[in-house]
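Note that one protein chain of the assembly has been removed; the remaining protein chains are unaltered in position.
Every chain is named by a letter (A, B and C) in the order it is written, and numbering of its residues begins at 1.
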Amino acid sequence: MQSTKTISELTDEIGAMLEALPDWEERFGAIMAMGKELAPYPEEFRREDFIVKGCQSQVWLYPQLADGRIHFSADSDALIVKGLVALVVRIMQDRTPQEILAAPKDIAERLGLVQHLSQNRSSGLASMLKQIRLYAVAFSMRTSS
Amino acid sequence: MQSTKTISELTDEIGAMLEALPDWEERFGAIMAMGKELAPYPEEFRREDFIVKGCQSQVWLYPQLADGRIHFSADSDALIVKGLVALVVRIMQDRTPQEILAAPKDIAERLGLVQHLSQNRSSGLASMLKQIRLYAVAFSMRTSS
Amino acid sequence: MHRVEPSAPLLDVAALRTEFPILHRTVHGGKPLVYLDNAATTQKPNVVIDTIADFYRNHNANAHRAGHVLGSEVTTMFESARRRVAESIGASAEEIVFTRGTTESLNLLAATMSGRFERGHRRNIVISEMEHHANIVPWQMVRDRTGAEIRVIPVDDHGLLDMQVAEQIIDDSTAIVSIVHVSNTLGTANDVHRLSAMAHGVGAEFIVDAAQSISGMNIDVNEIGCDALVFSAHKVYGPMGIGVAFIRGRLMESLPPYQGGGSMITSVTFDKTTYAEGPLRFEAGTPNIEGAIGLAAALSWRDSLDMSSVIAHKHALTLSLTSGLASREGIRLHGTHQGHSGIVSFSVDGVHSQDLGLMLDAHGVAVRTGHHCTMPLTARFSTSGSVRVSAAVYTSTDEVDFFFSALDRALTVLR
Partner (left out) sequence: MHRVEPSAPLLDVAALRTEFPILHRTVHGGKPLVYLDNAATTQKPNVVIDTIADFYRNHNANAHRAGHVLGSEVTTMFESARRRVAESIGASAEEIVFTRGTTESLNLLAATMSGRFERGHRRNIVISEMEHHANIVPWQMVRDRTGAEIRVIPVDDHGLLDMQVAEQIIDDSTAIVSIVHVSNTLGTANDVHRLSAMAHGVGAEFIVDAAQSISGMNIDVNEIGCDALVFSAHKVYGPMGIGVAFIRGRLMESLPPYQGGGSMITSVTFDKTTYAEGPLRFEAGTPNIEGAIGLAAALSWRDSLDMSSVIAHKHALTLSLTSGLASREGIRLHGTHQGHSGIVSFSVDGVHSQDLGLMLDAHGVAVRTGHHCTMPLTARFSTSGSVRVSAAVYTSTDEVDFFFSALDRALTVLR
């Protein structure tokens, strides 16, 4: 479900929440907990086409357009990365393509302490955000035509 | 004419003489003066074959075997390098190939303050010494066969 | 070439010099070093030296591959360095490939663009008579492999490119035009805008060798309109072993990889390997991270100066050098540009350039003599090579005066 908050607000809120935790063990714990709340990933979309490139672990991301909003399903075979993709999906869920495209470019940085993860290419945070943006571009072209 | 001193003695002597000079301007002066004392280079040997490779200026070096000793003629189109080749020739003049081959390997270094010049590849000091050694090898094979 | 603004604020050269430790050393037993071989390599300010030491003391790790905090820090530093380089030449970070230096950048371009000559009707590459060997030999290697033709824009007696010939030989069978921005031997600045327009006018690609221009002018790849531009860090106050190939996005996409290894792949099996996109495709193996960070520090240092003041200062130095030389008898200037490169070459009638160089060195003055890695050009002006004096931003007018007194003394001894 789309949050009542904007992408920007939600990003800062999650960033602040993570920063407030005492150390990285707890932060990873919180991130993994978000991963556990992800809705099950539809097995029929566990396909090469929906793998996000540039992550050390496997990350699947499947977008669906309904009522002009994009709904994402996501999964990963690694727990922390699954938590990360869940976090990103929580921020971006059920938004219009326009909202996603208008989102700040520095989401990774604004997640604050997750900067460590975002600069860590293998975590794939940057790739996930890029992939979401690409889907938004694709859908925005479809909805506008 | 061959010196009555050994290659090693003469090297150290010239090294000490150069070192005793107050500065490099004087040293170059002394070196150029040696160049002026070189016997004229035989024009018929001013040929590509007798050019020493690896010097920034042109250096000619022509060896002749007489009575089992090597006599060198030398020249250069640059004054300081001409002095350098004169200096090297003075040390090596009219020696047997065996003497030259038995000479210490660190002549350039033992010329002491000329080290600056010897490390300066463009001066070609190392190339001259190498070329003399090569001629000695060639002549020693000829005399022993 | 930039316009010299007479109103530019004066550069505080004395203050700048305190930032360069080597400028305070002496040579040959107490003679102050007068370093006028800046076209060969520039000296490094403290901020660059300290950046390198700090990197190894506090951060060092391998970039990109690591999942740990040092690795993330270093990846951030490395990729920020790429952005810093991109910014300072008006490119985007995805267009910046880190190489060992100008020479490797040109080899990379020549090797990966050589397919241009293997198909289609474009069979020649245009360079100039004033190119550095680094912009000649790689193309000769391509020629030997593909049969491409090398066309050469001649240099006139003033040391300028003959632009009329350029117009003729750059034609629709030309695939690439690759030209030096500022000549390392003559100091001439070429009109890269016009050459860029000529190249693009016939559908050819345009490469700029900015090795000598990067330290002393603002460079904007979009303003020039070039498809690639290369330089070395060590000539812009940065460390050795690192350089840049800016390659415009659409050109980069079309190029095959150069060297193979780690980082430049996305997957490897013994049957088939797939390659990464963007600059990483051309950066096989552990990159010179230290070097990239040092280069970024050097460019930041450069950009902290007021470029119009730098240009005015180097213009003044160039004029003192050329006028001082011209006023002495028997001295022939190679090229007669009135620019601000700080580079001036000359020869003296009856005096071998090497003798002059060694004599100047005896006084602590470091200049370069010989062919300056531009043999075809140097041969055009003199058989015994030339003496090249090259000033940098930290060169003082006192040093130029000292050079002239040493020159006069040397000539007295040598003539």
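Assume a contact is a pair of C-beta atoms (placed from the backbone, for glycine too) under 8 Å apart; a residue touches a chain by one contact, two chains touch by 3 or more.
All of these numbers come straight from a predicted model, not from anything done at the bench.
Undergrad: Out of C:G216, C:G291 or C:G339, which touches the unshown chain?
TA: C:G291
Undergrad: Which one, C:H234, C:R248, C:R302 or C:H334, makes contact with the chain that was left out?
TA: Only one listed residue reaches the unshown chain, and that is C:H234.
Undergrad: If I consider the whole complex, including the chain that's not displayed, which of C:D227, C:D361 or C:E399 touches that chain?
TA: The missing chain is touched by C:D361.
Undergrad: Taking the full complex into account, what residues of chain C touch the chain not shown?
TA: With respect to the unshown chain, the touching residues of chain C are 21-22, 25, 27-28, 33, 35, 37, 40-41, 43-44, 48-49, 52-53, 56-62, 65-71, 100-104, 106-107, 110, 132-134, 136-138, 140-141, 150, 152, 232, 234, 239-242, 257, 259-265, 267-270, 273, 284-291, 354, 357-358, 360-361, 364-370, 373, 375-376.
Undergrad: Touching the absent chain: which residues on chain A qualify?
TA: Missing-chain contacts on chain A: residues 23-25, 27-29, 56-57, 77-81, 117, 122-123.
Methods note: only the chains that are shown with their structure count from here on.
Undergrad: Whole-Å distance, chain B centre to chain C centre, using C-alpha means?
TA: 38
Undergrad: Between chain A and chain B, tell me the centre distance in angstrom, where each centre is the average of that chain's C-alpha atoms.
TA: Chain centres of chain A and chain B, defined by C-alpha means, are spaced 76 Å apart.
Undergrad: Taking the mean of the C-alpha atoms as each chain's centre, how many Å separate chain A from chain C?
TA: Roughly 44 Å, centre to centre.
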